[in-house]
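For this view, one protein chain was removed and the others were kept in their places.
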Amino acid sequence: MELPKAETFQAVRRASVELVAGLSDADMTAQSMPDASPAKWHLAHTTWFFETFILSEFLPDYVCYHEKFKFLFNSYYESVGPQLLRSKRGLITRPSRDEILDYRAYVDKHILSLLKAWPENKTDLHFLLALGLNHEQQHQELLLTDMLHLFAQNPLKPAYKIDKIKPFEKQEMYWLACDNNIYPIGHDGNGFSYDNETPRHEVLLRAFEIASCLITNNEWLGFMGAGGYRNPQFWLSDGWAMLQKENWQQPLYWLQHEGQWYEMTLNGLQVLDLNAPVRHISYFEADAYARWAGVRLPTEFEWEVAMTQHKLEQRQGFDQVWQWTSSPYQAYPGYQIASGAVGEYNGKFMCNQFVLRGSSSATAKNHSRITYRNFFYPHQRWQYTGLRLAR
Amino acid sequence: MELPKAETFQAVRRASVELVAGLSDADMTAQSMPDASPAKWHLAHTTWFFETFILSEFLPDYVCYHEKFKFLFNSYYESVGPQLLRSKRGLITRPSRDEILDYRAYVDKHILSLLKAWPENKTDLHFLLALGLNHEQQHQELLLTDMLHLFAQNPLKPAYKIDKIKPFEKQEMYWLACDNNIYPIGHDGNGFSYDNETPRHEVLLRAFEIASCLITNNEWLGFMGAGGYRNPQFWLSDGWAMLQKENWQQPLYWLQHEGQWYEMTLNGLQVLDLNAPVRHISYFEADAYARWAGVRLPTEFEWEVAMTQHKLEQRQGFDQVWQWTSSPYQAYPGYQIASGAVGEYNGKFMCNQFVLRGSSSATAKNHSRITYRNFFYPHQRWQYTGLRLAR
Amino acid sequence: MELPKAETFQAVRRASVELVAGLSDADMTAQSMPDASPAKWHLAHTTWFFETFILSEFLPDYVCYHEKFKFLFNSYYESVGPQLLRSKRGLITRPSRDEILDYRAYVDKHILSLLKAWPENKTDLHFLLALGLNHEQQHQELLLTDMLHLFAQNPLKPAYKIDKIKPFEKQEMYWLACDNNIYPIGHDGNGFSYDNETPRHEVLLRAFEIASCLITNNEWLGFMGAGGYRNPQFWLSDGWAMLQKENWQQPLYWLQHEGQWYEMTLNGLQVLDLNAPVRHISYFEADAYARWAGVRLPTEFEWEVAMTQHKLEQRQGFDQVWQWTSSPYQAYPGYQIASGAVGEYNGKFMCNQFVLRGSSSATAKNHSRITYRNFFYPHQRWQYTGLRLAR
Partner (left out) sequence: MELPKAETFQAVRRASVELVAGLSDADMTAQSMPDASPAKWHLAHTTWFFETFILSEFLPDYVCYHEKFKFLFNSYYESVGPQLLRSKRGLITRPSRDEILDYRAYVDKHILSLLKAWPENKTDLHFLLALGLNHEQQHQELLLTDMLHLFAQNPLKPAYKIDKIKPFEKQEMYWLACDNNIYPIGHDGNGFSYDNETPRHEVLLRAFEIASCLITNNEWLGFMGAGGYRNPQFWLSDGWAMLQKENWQQPLYWLQHEGQWYEMTLNGLQVLDLNAPVRHISYFEADAYARWAGVRLPTEFEWEVAMTQHKLEQRQGFDQVWQWTSSPYQAYPGYQIASGAVGEYNGKFMCNQFVLRGSSSATAKNHSRITYRNFFYPHQRWQYTGLRLAR
């Protein structure tokens, strides 16, 4: 892997700031639930990441921007030190938006001067810098999902942005077949990947078929109409308990008004597009849909193999919604947790979560690949999550 | 009671806006706990009060500023309609600070034109307008206590304002005696009062003595040093349970650093002034202190009688801290709840709370009187609350 | 006060055991909620009381029955030592019913031998022994209310006993008047009383009227039919919150089946007797009823004065239901907490509770008097609680 270029660094960093162009200091400070973080916190935490793992390690005499930021903007790195309680992030009204931007500029300046002086043959910085940029891109998506969640709580239903919205076209679904075989799974080492995509290894799969399309809002209405949210036989036991506790009756951001279905989006409240992929559903809902339909969700291995073999066009493999797979998030055989604090990046979350594959309309450009493993808890719904069937 | 003058109205309304001069939109939006509200919400809710109870009732053809504000800024008036869940107030990043100020200007303009046109002999507006202004002053104090609570959660310990701080002088305490007698209690009807201060009625009191001074921080340190927070014998059963649950070991905003005690204040973290009245203590703590000291808290009637008889100078009766009394907050004999929605102002809270008398350093000027009854739950600590002993 | 006689002691102690005659070891062990205690625990705790406060203090060389019982059967006496967590009482399946009865016999034997040898002129035992017996009688009532609560949770609706049930007759209500005056309140020192009934003192009351009868089930149905449980205007704010949280729609033990109302009782599920006093209602419900009826609850002083003056026949003053008053449970002027552990009997609960007067059908005979002050939290409903109106 090469050392990321200064222009790449600047472009990724700039993209984060562009995301908050239309937001007020208040918008950027509020936290709508413990799972979500304030936009300001995302901007600061990604900066803290570069400061902590790169500048403090590699730049002699580097002086931290602010001693307390170490505590305020550490997410979950126990090896680095204690952290502000996650549920309290929305109370940090100071530093202000402007101070955070100043913090970003300070760290960027030092990173750029470090890059300039870095000897070409010294490679230990390469991975960390790439990791920092990929980390920043992950937070760009989280920033969007978190803003959407925040605005959805507001009875005024504010729009984050105003796009011209193009309706989806109806797609014909067909089944894509893959044979019984031993397949390679995981990243091949060309270019950046997270450690959880490695090591590349072989997996034995039975023959299977996977749907060419994602499940649409229209199909989801069929599930709802058939009592999908009222019949426990379609549901995992934990899912049914959650449905009852939270009174789930439709996807997270749907609401009905005078017989018409709407969806809260980054463009505010919109009439539901029936041909669009359903989104903001939990694993429990995706799984219940598949049982109701008499089929099942694919494993993450089936997904990866099918995408590789069938070269599904962009529209249905990526860029719409993250696709729940039936695979619990686990280490690949031979997986080694990196030493040091960055070892906490992925490995310690390999429990109770499920893998999602693909990418969503909120994913940063150049931040998706066929081996990418996203993961969330099975009850979580605020990400752009949908499903594709298999059998 | 006369109709409040336009200048009075404007002065009170202006005072609220002046309180947020140094605050950002973010500062004004965050909510640090369900008991507290965002500054922006205080500015809007007091405006909603004038709009709902005066403009909508008395100004023909008045057009509401925004339909949704009825829901967003209703505090607890069930008769008016449903309300945003109290714990969600901090998620309302929109309307912005500027929109709220515009809302205030819109309502102020209409109130002033209503006042101008109001016939002198039509008195039904008088009480409601005075109530609205007193209500606004109450929220001015809440705005301060809520900002302090918010900033106290922030590890940066921001200062709300920067005052030159004058240390307190040591006072000599003496006991003020009052005889066994029947005393009049409650407001006599000259000028404004809340309904909970009426009707004026007679109360039979046994002879008692009340302290001339408030308990100081130094005295509180004595209580702490004597194991006051560790010995259940001084505590009400509910208080001891709360102490254990919340791990109380000192007043809410105290913290110790390298042997020195500090207190978080609106001026940021300050060295503890030993001669200042102790503040930010719960009823449970006040009561435990009194038991430890071998005496008791005064009843609200004793307080009112003693203040009347002994004409305690401002400094010890008012303007420092609200003083816990041992009186549960109850209706005076013959109390009638007002009809309509304003009937919900006071009466429905007459349960499980205790009366505080006096006023605090955060109370609006001209907003205290000897018959004033403030009230909070016995576990609450974020107000400027202290104590005076009796026996 | 005289030293209670051995026969009195034996009679009270025997009465407790008779209460459990029809119960299994399992019935006597289960705890249906933290507010309630197992029957076995009541039998043991009352015994522990005699052992701890009398035998250990007055009987030289007394050997405790079992070292661990000190921990298991201490209710809330912090001065005596730590206690089993209240919510865990139902897990103590051992000691068995028989062991508890053996424990009772052991302690009884020692108390009786102590009584025999006690010099007539030594009076320090008198109050403690009388307190122990009154304490036991209080637990006799609690044992019944707790068994009823337990059996009410069981879909089989078991009957604790099988009585021949006599229907109530319809009563005509009239108002009893009392004048404006200074009245003596509290116990006069003849015979036993709890410390919370003292000191006797004078209270100034305005003229008032009090209802001759308790509110009946039939009247309560009128309240329900008028939307009493659906209209917030009748409710204290804390009461309305509780109603919503617990989904209150009728008194605790009522249930409707095919249009007929039933009540779960110690005799199992019974058709609701419309003329019987309503029971198992919270203070919040009693207060809401009174507001709906356009009147109010009496204060505990009004109740005591009216009962004294009008000598209400047993049936309506006592032996039916405890009657909620509007008086918060507070110390009488001059009240002194007893020194030592028995000081924890009453005083530390004088906060957030309301006084009930009279007695109920579950109260032990000879355990009621006109100055008696019972007290519960305003949300509690599992006692035999009802109401009488005043104005």
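Each chain carries a letter (A, B and C) given by its place in the written order, and its residues are counted from 1.
One rule holds in what follows: contacts are C-beta pairs under 8 Å (C-beta built on N, C-alpha and C of every residue); 3 or more make two chains touch, one makes a residue touch a chain.
On a predicted model such as this, the values are computed, not experimentally measured, just so you know.
With respect to the full assembly, the chain omitted from this view is in touch with A, C.
Contact with the chain that does not appear here is found for just one residue of A:9, A:235 or A:289, A:235.
In the full complex, chain C touches the hidden chain at residues 24-30, 32, 40, 68, 71-72, 84, 88, 90-97, 150, 153-156, 158.
The chain not displayed touches chain A at residues 76, 78-79, 182, 201-204, 206, 232-233, 235-240, 283-284, 287, 326, 328, 330-331, 333-334, 343-344, 348-352, 378.
As a working rule, only the chains that are shown with their structure count from here on.
Comparing each chain's Cα centroid with the centroid of every protein Cα atom identifies chain B as the most central. Work out the mean CA point of chain B and of chain C, and you get 37 Å between them.
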